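Input: one structure, supplied below.
Note that this complex is displayed minus one protein chain, with the remaining chains in position.
When the chains are written out, they are named A and B in that same order, and each has its own residue count from 1.
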Amino acid sequence: MSAIAEPTGVAKTPTSNPSKSRRSMAWLGILPFLIFALLFLILPTLNIVVGAFQNPAGEFTFENIQKLLQPSILASYWISIKISVASAFLGCLIGFAIAAAIVLGGLPAWVRSPIMTFSGVASNFAGVPLAFAFLATLGRLGLVTVLLREGFGINIYAYGFNILSFWGLTLTYLFFQIPLMILIITPALDGLKREWREAAAILGANGFQYWSMVALPILWPALLGTFALLFANAFGAVATAYALTGSSLSIVPIVLFAQIRGDVLQDPHLGYALAFGMIVVTIIANTLYLWMRARSERWVKS
Amino acid sequence: MSFWRSKRFWSWVALSFGVLYFALPLIGTFEFSLRMKRGEYSFEAYRVILGDPRFQATFLYSVLMALLTIVVGVLLVVPTAYWVRLKLPRWRPVVEFITLLPLIIPAIVIVFGYIRLYNTSSVLPLTGSAFGTDILMVCGYTVLALPYMYRAVDTGLRTLDVSTLTEAAESLGAGKITILAKIILPNVLVAILSGAFLTFAIVIGEFVFAALLNRPAFGPFMQLIGANRAYEPAALAVIAFSITWLCMGLMQLVTRLQKHTQVKPFR
């Protein structure tokens, strides 16, 4: 802009000079945000990460990480991962089926809006109340349990079902996982062009071939990405599990919760390692998510 | 093609399954909450809960926390998002990444970090006093709300031509603060409101922060009732769900209102 009047030596990089000085000032504009993020997000997390590699004397060590390999802690991670995978997988599957029914299934158009609204609400129904809802429904005295027992003579608890278990928790998590999947995947399904399906059909493909060679590969990054998001979502959740099962199901967040409250592991630094392990798992899941999302968006751009 | 084998049929099957799965816990909870008096349906559980002074205290406390979180969140997010759009486009990926971090780092890890970093023997011993802990809570909740808040506001700003608006205002002699308060804020009000309602829904029943920082919030109260009582938890769940529903309803409402009444000066 102002480069016209300047000597040629400066004009060679006309915007760099003024913008550099302005940037150094402008940088101050987001200083409050950066300080806030540093104080309440980044430093606390780093503190845990560093603590995971320190012994009580403050020296560097891998000992805490090694202690994670003890059977009881490995078992916690394992059941946590199992529940997260199960609820994410089922959430994806069922959410996909419902979204596909809305978008492609020839349902009347009016069903869509209430489902999307409900999904927006239900994806936020996590936490303590959700546990209560499932206890009231599938607990020993819950509506469905009683109905099945008295109406159909089926005692689900006699069949080994327990709401305070792996499957009980998974079933409960699905209540927010499915809506989240619907919210994310519906726009992706909308993005499938009718012409792709028709082009495939006219080239001789049947429905299965269209889905396996065209639609699913196109949706694949979005599906996998959503899976990763749902996984992280379930993996870090504490409140629902704690309110539902107390400490009876020792998933990682609950072990960590108990550790923070009362140092049940009798080793504060093992607590840091436990938390560090959680970060690692969710970072892996989310890196996958971001990577996949970037890939899926590159295709859609076409 | 017969109806039984058609796409439509299976769509209805999937939908009915979904409706059943989502309706049953809601109906079940409501029904359970009415069962407190033997042999009849009554609102006894609600009466007990609503009359419980701890309910009133914790609920009020959480409402206050939620409102403070919204205020802090808006004060933090709106100027930042505006500034990034206006002057620091290169910083956008960084800022966006930071705002997404709370989705990656589990809340329990963050609060664990707080407890370590701000304990009584640290430089900033926030956990030493109730007031200090409340500050920490509000900051923590702001962090939790950051992804939603930032995205809502940033999306709102995208539809505005921020730099043109700013230049126009500056040419009329307005300062940056005036521009933010008088021009940018009203224009992204809907975005802020929808972010605020979501924040409210998240904070009001939040459990981990409050429980681990030992503050008398609604979440831990619910958990306590759940561990000790039979029917009241169901009533609490109905109340909490209603609040979430209300928040999301209001969010939809403001978004719709905006679509219908928004003035589009540039078209």
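In this section, a contact is a pair of C-beta atoms (placed from the backbone, for glycine too) under 8 Å apart; a residue touches a chain by one contact, two chains touch by 3 or more.
What we mean here is this: contacts and distances are computed from a predicted model.
Missing chain, UniProt protein name: "Putative spermidine/putrescine transport system ATP-binding protein", from among "RNA polymerase sigma-70 factor, ECF subfamily", "Putative spermidine/putrescine transport system ATP-binding protein", "Lactate utilization protein C" or "Sarcosine oxidase subunit alpha". The chain not shown here makes contact, within the complete complex, with A.
Of A:Ala201, A:Val280 or A:Ala294, it is A:Ala201 that touches the chain left out of the display. Touch with the chain that is not drawn comes from one residue among A:Ile48, A:Ile115 or A:Ile218, which is A:Ile218. Although one chain is not drawn, its touching partners on chain A can still be listed: residues 193, 195-196, 198-206, 209, 213-214, 217-218, 298-302.
Quick note on the criterion: only the chains that are shown with their structure count from here on.
Considering their complex, residues 6-8, 10-12, 14-15, 17-18, 21-22, 24-29, 31-33, 76-77, 79-80, 83-84, 87-88, 91, 95, 98, 101-117, 136, 139-140, 142-143, 146, 198, 201-202, 205-208, 211-212, 219, 222-223, 226-227, 230, 233-234, 236-237, 240-241, 244-245, 248-249, 251-252 of chain B touch chain A. Contacts from chain A toward chain B in the complex involve residues 22-23, 26-27, 29-30, 32-33, 36-37, 39-48, 51, 94, 97-98, 100-102, 104-107, 111, 115, 117-118, 120-122, 124-125, 127-138, 141-144, 174-175, 178, 229, 232, 235-236, 238-239, 242-243, 246, 253, 256-257, 260-261, 271-272, 275, 278-279, 282-283, 286.
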